[in-house]
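Take this structure, written in structure tokens, and hold onto it; I'll ask about it next.
With one protein chain held back, the other chains of the complex are shown just where they sit.
Chain lettering (A and B) follows the sequence in which the chains are written, and residue indices restart at 1 in each chain.
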Amino acid sequence: MNSLLGQGSILIGLACAMAGLLVGLQAGRTRSAVGLKQTRGLAYGFAWSMVVANAVMINALLQRDFTVRYVDQVGSHDVPNYIAFVSLWSALEGSILFWGAILGLYVLAFLVATRNRHEDMQGYTLATILAVGAFFAFLIAGPADPFGAVTPIAGKPHVGPNPLLQNHVLMIIHPPMLYLGYVGMTIPFAMGVAALLRGRLGAGWMRPLRRWMLLPWGFLTAGIVLGGWWAYEVLGWGGYWAWDPVENASFLPWLSATGFLHAAQLQERRGVLKGWTMVLLMSTFALTILGTFMTRSGVFNSVHSFTQSPIGPIFLVFLGVVLVVSVVLIGLRVHLLEPEGEFHSVVSRDAMFVVNNLLFVAFTMTVLIGTVFPLLAEAIRGVKISVGEPYFNLLSVPIGVAIVFLMGVGPALPWGRATPAEARRALAMPSAVGVGLTLVAAGFGARNFWVLATFWTSGFAAAVSFRDMAAPVQAIHRRRGGSLGSSMAEAYRRGRRRYGGQIVHLGVALMAVSIAVSWTYQTSTEIVLDKGESAVVGDYTLTFEGREQWQEPHRQVVAANVKVVRPGAGEAILQPRMNRYTGQMSPIGTPAVKTRIGEDLYLSAMQIDDAGEFVGLRVFINPMIYWVWVAAGVMVFGCLIAMWPPKERHTAVASAAGDPAVEAA
Amino acid sequence: MSAAGPGLSKQQLLVIGGGLLLVLPMLVVLGMGFGFDPHKIDSPLVGLPAPVFELPALSDQQPVKLASLQGKPAVINFWATWCASCPMEHPGLVQASRYYGEQVQFVGIAYEDKRPALKAWLNRNGGDVYPTLVDVGGKTAIAYGVYGVPETYILDEAGTVTYKHVGPIPPQVLKAELDRLL
Partner (left out) sequence: MRRPLQIVLSLALAVVLGAQSWTEDRGEQATAERLMELGVDVAATAGPPAGAPIPDGPALDAITERVSSGMRCPVCQSLSVADSPAESARNMKTQIRAMLAAGYDPVQVRDYFVQAYGEFVILMPKAEGANLLAFILPVLGFLVGLVAVVWTIRRSVQDVADEPFEGPADGEAHELDPYLARIRQELKDG
């Protein structure tokens, strides 16, 4: 029953998508209102059928309906219901089905957001989105079919999804966030394709697109950091980023999207770099497809990747189609992408935006080359090589520091043109703050060059951001008087987008510093403690009190009770664990993490004696790691602010003319 | 679509051509990836002299050197009692060892395992047909570049590694490789 319902839904979705694609193209070409209405109807059909198909699968998983192929693969009676739910995205076929659901949700959001706007580009936009939707629906209907009916074999063990995925609650939010980021890039891509098809690339074509890019950007930021946080809390090696190919796959579209967001701003204000901005837009979407290819093709050696299957080549073909279509479209419209404005000086915010893009693209290329290089090397030399953390750190640290530096220089310089004296004056105070912060860091004992450089650039950039946020408030206050609070509210109301951006910059500066410190100054010690024995690591005295054991529905848990005492603070009991899942031979550990503002104490159990007589522990002290998560929160918060729709709609031109002291949203 | 008359302008062609030039090589490289198995790593030891070792035998604790294997082809099999697929290849190895008798020297090296467990396992599975050595500290496994178990190395009389098999070795493969050397 579930199989039929699911397969039926998907087929309906596929039909709606394919029909919608054709009708949408026609509607776009003829600009017919009726055609657009039909396209919208078909788009609704596609979206709802995807949602329904996922609901059917979730129901089947919860029911443990083993006649459905995917449930047979990842379902289990032994796992709690929330794990059964989460298994929806735990294996390849389910994850593609889930992708379809997210795409459906985005289509619904798009349709609702554009319901009162008759845009002559909407037909083309929907057609493109539905083309992507048709591809995924085709995959779900055919090669990656999770709904196939299977006859259950008596006595076949159903062990549930990969035990690693059952270990932690973060597994519930990380993939959905990531998918909301990845899939969301489809919408702005479609809008870009529509603009190219229509040939409407004049002033302001990009304005609605910006918000549709900010939304998935925010989700992707959250998704990537949640992935790091999950790795940190679950895997037990004390770190949060390993430059694994699949991690890189999620990072690449983020880099490209960030470059795009900046290039789009420049294009909006100055009308320059139109072609380049379009290239970035197409690349961002292409990188999401590349990312999903990397995860699912089985071509890359990664612990995340799913197995090699026939859908790998299909994804590659789709990626090829996306890239070739993008290149051809941009090429055919290249004469419409001529710049409308110009650069007046190298010493200007305009030029800094361009350098920003250069750095982001350099970063993207580096990560891409590093990730793909083992394939290239094997093709040329026939030898398998690794490109790992040392390579990526070597190349990305300088680029990252340069980006943070630019994050300060850019907003500090005015638009258009600045004399060297004006530039010096703009950069003086932030430089001093940067130096101050560096001295503070050195005072705490930091001597590593790149760590100090990060402190300098982050302090510099943060100072610029704070000043940039305060200046309009001061200007309004000076002009209007009244309370400081009302000036702040007014400045915020007029410059919401700018405030959002500056908050994101602050988040980035904080993250840069936190990453630099937590990575460079992590300490790791291996100790073996007998029962009752203590050891001192850093500020902490650790005592092994004993072993505990209990049974959960899907696993048996063995925990070591370790008392942690810090002078001046109380004592706490940390429980690093080993989990033995039914059907797995080796146990999987869960570390115990005591998070403090300044540092984390992180305990991994290497070995817990069966009699509880001793425990082997790895003790990590990770300074400032808490701030990495906080910084990500700040970035997402800033993104929300930048995205928030204003209550009154006033155009940029009107408010600029009305109040030259404040840059309009 | 193009502004000036039929056909593509030079600028359009340049952009399309340049774009494809950047994009197509990457697709080709990714496509070539399908020909490779990312988890299969060829051993660099093939063709080189086998690394020397001196390990205690499980049965009598007496040290066994690599040198003692020379003069005949040898099969070195890394295995463990906790390894799920090792029991699959064990009967084949035992049978081959009996079949080749004095012609080929078989040796098992226990990887990350403990003596009592090894003894018990061997007792349950046909006993000590050929020597099993215990690699305490894992240094021999490192010398041979063992990524996991089971892995089997085949040496010729001179002690050069001729073949490495990752995973349980099928009897046909074993026979083919040994027949080649004899």
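By our rule, contacts are C-beta pairs under 8 Å (C-beta built on N, C-alpha and C of every residue); 3 or more make two chains touch, one makes a residue touch a chain.
Computed from a predicted model, the values in this text were never measured in an experiment.
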Inquiry  = According to the contact rule at the top, which chains on display are touched by the left-out chain?
reply    = A, B
Remark   = Considering the complete complex, of A:F85, A:W237, A:Y492 or A:W644, the missing chain is touched by A:W237
Ask   = Which one, A:A377, A:L452, A:A489 or A:V565, makes contact with the chain that was left out?
value = A:A377
Residue touching the undisplayed chain, where the options are A:A362, A:V513, A:L542 or A:V628 = A:A362
Note = Only one of A:Q474, A:T543, A:Q556 or A:Q575 touches the unshown chain, namely A:Q474
Ask   = Where does subunit A touch the missing chain, residue by residue?
value = 69, 72-73, 91-92, 148, 150, 159, 162-164, 235-239, 242, 244, 272, 301-303, 306-309, 339, 342-346, 351, 354-355, 358, 361-362, 365-366, 369-370, 373, 376-377, 380-381, 383-391, 394-395, 414-416, 418, 422, 425-426, 429, 467, 471, 474-475, 578, 584-589, 604-608, 616, 618, 656-657, 660-661, 663
Remark   = In the full complex, subunit B touches the hidden chain through residues 39, 41-45, 48, 51-54, 80, 82, 84, 111-115, 134-148
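Please note the rule applied: only the chains that are shown with their structure count from here on.
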Remark   = Distance between the CA centroids of subunit A and subunit B (whole Å) is 38
Key: Interface residues, subunit A side, partner subunit B - complex   = 275, 293, 297-302, 308, 312-313, 316, 319-320, 323-324, 326-328, 330-335, 372, 375-376, 378-379, 383-384, 585-586
Query = What residues on subunit B touch subunit A, complex-wise?
reply = 1-3, 8-9, 11-13, 15-16, 19-20, 23, 26-27, 29-34, 36-42, 82, 84
